[in-house]
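As you look at this complex, bear in mind that one protein chain is not there, while each of the others sits in place.
Chain lettering (A and B) follows the sequence in which the chains are written, and residue indices restart at 1 in each chain.
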Amino acid sequence: MAENLSENPRRSEPAELPAAVAAPRSRRTVQLVWLIPLIAALVGGWLAIRSVLDRGPVITISFKTAEGLEAGKSKLKFKDVDIGQVSRVVLAPDLSSVIVTAELVKGSDTHLHEDTQFWVVRPRISGGSVSGIGTLLSGAYIGVGIGKSKEARSEFTGLEVPPIFSTDAAGREFVLHSPDLGSLDYGSPVFFRRLQVGQITGYDLDKNGKGVTLRVFVNAPYDQYVSSNTRFWHASGVDLSLNASGITLDTQSMVSILLGGLAFQTPTSSSPLPPAAPNAVFQLFANRVEAMKHPDTIVDRFTMIFTESLRGLVPGAVVDFRGIAVGEVVSINTRFDPVKGTITLPVEINYFPERFTAREAAGPRTGRAARDPKAMTNMLVGRGLRAQLRTGNLLTGQLYIALDVFPDAPKAKIDWSTTPPEFPTVVGSLQDLQNSLTSIARKLDKMDFEGIGANLQQTLKTATKMMTALDTSVTELTPETKAVIVEARRTLDSADRALASDSPLLQDSRAMMSEIARAARAFRILADYLEQHPEALISGKKEENK
Amino acid sequence: MAGSQLIACHECDLMQREVPLPRGGVAFCGRCGAELYRSHPDSFERTLAFTVAAIFLFAIANAFPIVGVKLQGQVIQTTLFDTVRTLYSEDMKSVAVLVFVTAMLMPAIKLFALTYLYLPLRLGRAAPHFALVFRMLRAVHPWSMVEVFLLGILVSVIKLENLASVVPGIALWSFGALMLLMAALAAVFDPRGLWTRMEATR
Partner (left out) sequence: MTAPVTAASLGLLGCHVCGQLSRGAAHSHDACCPRCGAPLHSRKPDSIARTWALLIAAMILYIPANLLPMMYTSSLFGSQADTIMSGVVYFWTSGSWYLALIIFFASILVPLLKMAVLLFLLVSVQMRSHWQPVQRARLYRLVEVIGRWSMLDVYVVAMIVSLVQLKALATILPGPGAMAFGAVVVLTIFAAMAFDPRLIWDPLEEERG
């Protein structure tokens, strides 16, 4: 059609009409089809840019072992939310550790503080809890505890043991000193009124090796119950005590029986104190009783020298005053005096004077009963206050030291010149018996035997005089007296006959005696038999095989 | 030269004369019915455009995870290369190599060979070793199985759906788009036109 039109010579067009400009088809024309790669490029570029923009910070964490960690698989989780992924696991150049490179999600660089913690979560059974069971199925992951420090970091050292509490958990950490660790471990529970309120977060042997320092974390809101006079004690195991009210079994929980734990309480007697500051230091007591004792802030030390054997007295034995423990034995030594050539056994004790203070009167204020303790002690000793060894337990022969007032005790004084001062003692109860006998002998010794002799002589003289007077009166009574005497002789004769060896009375009693002797023998045989065959009581005597 | 107007069917070796085709027409062998050549409008431009687009998509498909499986609150994602690596480490080296070659290596070679052939020609000159690269392109052709791979992904996704929730990744979509582009590419690719154009530059 177009050809026809253009070639149609029907219309005679003026030659002066301008011809349309024909341009060859441009090779550079961008065709519509190029939209497809353009879109693909845009999408790809956008994805690439986004993935670059979304790329979070890259951190390295060093661990002792990479057990369970897999590059490209293992995640980093904070509160169980993925915040990153392990991208590379390599050995450190010195082979001492593994270095884990992890890529975090965008925006997490604000969480990378100096005290941000990393640890590997694997299945773990410890501290009364089984954790990380989920990782049995999913494989290990790296737990993250975001710190509070302002200092930013990108290289971390991972924890080998997961922290017990997350760094953001509310609560406070306290420091405990204990002579030993007992059965405690990371994660051992801390109880308050049998509620689990915290955990042990760490422990260390003291530098000098003389004790253990534990760190415990008490969760909020329970941490407010820890004040400066709160007592901590080992709640490990079972505390079985026998007392006047019967047997008392005291435990915190099954968990603590199995795994150990701590408990704390603030003595009710003391008035409320403000909550303790974080990282406050406390003493860890062995048990509740010890922990809840009134704290002895004042300690006086004395030496006591006993003359008797100290078998049964051990360090830690009680020093008591009429049943109240007022101190304890610290050490038992031997001392050889080269001058006198004697061996003495000085016993050192700790004496807690506050226990004599009337608690009611003193209230929270504790202190000594007297202004001048030295004069007070001197006065008491002057009145007869002495130390004495006593047997606490007849079965075991345990000894304790009793302080008591012995008004009859020989006068003695405290020797303040020695350190520690020497407290006068009196001998113990058994020794006392011995002493009483001695004192009886001493008393006998002191008796006025000459005076008694003189008295006796006088008495004899008086008797002689009386006899002579009697002699004269007897002669006057003779006929009757003779008759009485004859009578008496006859009576005596008949008695004599009755008691003669062949008299029937004697014969009867002799037969009875032998009868009894036989019965006794038979009884002994029976007893012997029963001893060997006690079943004979029930089954009867068996015929003996011959 | 006789060949300029004559064509031999590649399947039955029948000699035929070439006929001009309308736009979008296809020439078939008169005896066995095999497709001899097609005339696609702007075949050259479109092939290059599709190739470039496919390269981008291919890059996306390989860089991003294909699917993720959410299980126990944990997402396991896998890229194509992760799959190959897992198979390799599971001591299935032959299968790993097969997957790697058919789903990654061969499509990559195909796309880069196409770009290598078309892009310099678009700028008016033939690339060196043109014939060699062309032969490589033809050799690679049967082994590029992007479409089969895509179907494999879909089947495994449905299979895993019973076990866990499956999260499709970016690469899954781009594999889908790549499959479409590859099909379009196969439709517009015209080796005869390519050679004509190449010879024109000489």
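Keep this in mind: contacts are C-beta pairs under 8 Å (C-beta built on N, C-alpha and C of every residue); 3 or more make two chains touch, one makes a residue touch a chain.
Given the structure is predicted, the values throughout are model-derived calculations rather than measurements.
Touching the chain that is not shown, out of B:76, B:127 or B:187: B:76 (per the contact rule at the top). Residues of subunit B that touch the chain left out of view are 2-3, 6-15, 31-34, 37, 66-67, 69, 71-72, 76, 78, 82-87, 90, 92, 94-96, 98-99, 102-103, 131-132, 134-135, 138, 142-143, 145, 148-149, 151-153, 155-160, 162-163, 191-192, 195, 199.
Simple rule for what comes next: only the chains that are shown with their structure count from here on.
Between subunit A and subunit B the centroid-to-centroid distance comes to 78 Å (mean Cα coordinates, whole Å).
Residue ranges of subunit B in contact with subunit A, taken from their complex: 42, 45-46, 49-54, 56-57, 59-60, 63-64, 71-76, 82, 170, 174, 177, 181.
Put simply, subunit A touches subunit B in their complex at residues 31, 33-34, 36-41, 43-44, 47-48, 51, 72-73, 75, 80, 82, 134, 137-138.
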